[in-house]
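The complex appears here minus one protein chain, its other protein chains still in place.
So that you can tell them apart, the chains are marked A and B in the order they are listed, and the count of residues begins at 1 in each.
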Amino acid sequence: MTEYAPPIPETPEGDYSISIGPQHPTHKEPIRFIFQVKGETIEHVDLRIGFNHRGIEKAFEQRTWNQNLYLAARLCGICSAAHQFAYAQAAERCAKIYDEIPERAQYIRVIIQELERIQSHMLWYGVLAHDTGFDTMFHLTWRDREIVNDILEIISGNRVNYAMWTIGGVRRDISRDQITNIIPKLKDLRKKCDYHRDVMMSERSFIARQENVAILSTEDAKRFCAVGPTARASNVNCDVRKIDPYCAYNKIDFDVPLWDQGDIFGGLSLRLDETLISIDMAIQALENLPGNPGDIKIRVPRKIDPNEGIQRVEAPRGEDIHFVRSNGSEKPDRHKIRAPTFANLPSLVHRLKGCQVADIPPVIRVIDPCIGCCERTTFVDIKTGKSIDLSGEHLISRTNRAHRLGTRVLEF
Amino acid sequence: MAKLINKTKLVVDALTNSPFVGHLNCGSCNGCDIEIVAALTPRFDIERFGAVLQGTPRHCDVLLCTGPGTRQMEPRIRRLFEQMPEPKFIVAVGSCASTGHIYQETYSTCGKLDNILPVTAYIPGCPPRPEAIIDGVVKLITLARQGAKATEEEED
Partner (left out) sequence: MMLNVPKSLDEVAKALNLTRRDPKIYPRDYYVNSSSDRMLEIAAKLKNEFGVHHVSTVIVRDDEDGFHLIYPFSVILDNSEWGKLIVDFLVDKKNPEVESLTPEFPGLVIAEREAYDMMGIRFKNHPDLRRLLTPDIMPSDIYPLRKDITAEEIRRRLAEEAEKRRLDLE
């Protein structure tokens, strides 16, 4: 593999270079991290991304506006609705029909967005629990997450890629029956999420693993253009739903929680709060669904006159921005995607410096890339050239050992 | 199947009773990956069938691959495959891995997983439901056992 790998930079005597990755399944950004460590402290971080680069932006230029909707959903399986949504709205702005979308469609858009946020946040804190060695919680949250997946399946027919949007509205309506079916489920889920919150907030060893680890100050969060929960945990109010409202978000009543610690624990508490708020928002939108059944989309011309459209939406991980340019034909001329994880990488690199090796999995987890990233960690001892394979579990046992010994420096 | 042919019944049973599965992302969109994890968690619980998720391919009998296989991952996928102990089975999870799906014509993928690795089983769907993933793995095991048994009888 080494022939293809970027060169590991020279390290001074006594230092190690650690390469983590590339097995790291976020959509556009599977990452290979190269850490230089002194003892157990990270001194320098380099990253190589692009292992999942599939050339989607070019593919957008070869398909028609409507076909592209399905391409946009497959940018990421976890926030597929957010990407599809941003693309649809950017195209609507480009075609100048953004203000004509029926109100019912706008509310349905909010509902799907919030349901997606719930499932994504539950996924996140479940996996964080797994990364920090709290596997019971992982299984609990994933069991309860199935409730949201069921609801999404009732509405859209699929558990993961919902394909609910179309340019000019939504593709499926929500009927009375479905609403009466869904609301009790959401209330049940709210109780369960409350319980998750209680458990996580009172488990001392779990919290000790996260407090004061990898702190991102407000200043740095602003400097590195962090977005989403990562920035909000550092007290930057950057919730696109509030600061740049779109669809029906300005008609719905909700709070944006902010935390100022900026550590992993801040990120956790923030997402736990947001999950509860999102459940409330989904219930609120379902109860107040306006308009006549069936009035969910408008006709859109097949060709769009030369224009530009830009739209940002609040994906579960932060601001997701799509730009489209039309040239009068059936296909877009240019489509640019900036996914939230991409925007959070500079701040991640910054906050990794000075961390302990054992803290790598939760710190990478805090910006919410996806599952299984640190399952395969390879430590390369530069002096002997020998490599040791460390999985997430090994890393966890390492910290536990470090804590037991009362020291953070361990010999390899 | 062919790899199990020369093994005795005992070995085949041992290898298929509790298959160790691994998961490799070859450039997927994550949809398939979360469904694989969902298959491991309480509602679906693949461990009922003895399958255990392993962190590294070095411990795996069955590798669940998702995604069409990107150019950047290609040499790494080959290398990870080589690290797996024999007998090994590759399962292509999702339409991407099976056929290339929407990424067939994009520039930095290899088309489909077939172009990189010898795939034994395909699980279609975008993403396949956890039940489908479990079904695929169970079918693979049954087929492996049947294949091994058939050759044994012939030899007798």
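Observations, loosely collected:
Note that contacts are C-beta pairs under 8 Å (C-beta built on N, C-alpha and C of every residue); 3 or more make two chains touch, one makes a residue touch a chain.
Please read these numbers as outputs of a predicted model, since none were measured by experiment.
Of the chains on view, those touched by the hidden chain across the whole complex are A, B. Residue A:R325 is the one among A:R104, A:R325 or A:R365 that touches the chain not shown.
Considering the full assembly, B:T70 is the residue among B:T41, B:Q54, B:T70 or B:T99 that touches the omitted chain.
One chain of the complex is left out; on chain A, the residues touching it are 3-4, 6, 28, 49-50, 53, 55, 57-59, 62, 93, 96, 98-99, 222-227, 237-238, 243-245, 308, 310, 312, 319, 321, 323, 325, 333-334, 336, 338, 342-343, 345-347.
Although one chain is not displayed, its contacts with chain B can still be listed: residues 70-72, 74-75, 105-108.
The working rule: only the chains that are shown with their structure count from here on.
The part of chain B that touches chain A in the complex is made up of residues 23-25, 27-35, 37-38, 41-43, 55-56, 58, 66-68, 70, 72-73, 75-76, 79, 101-103, 105-109, 126-127, 129. For chain A in complex with chain B, the touching residues are 1, 3-4, 22-27, 30, 50-56, 58-59, 62, 70-71, 74-78, 80, 123, 138-139, 142-143, 146, 149, 159-161, 370-372, 375-376, 389, 391-393.
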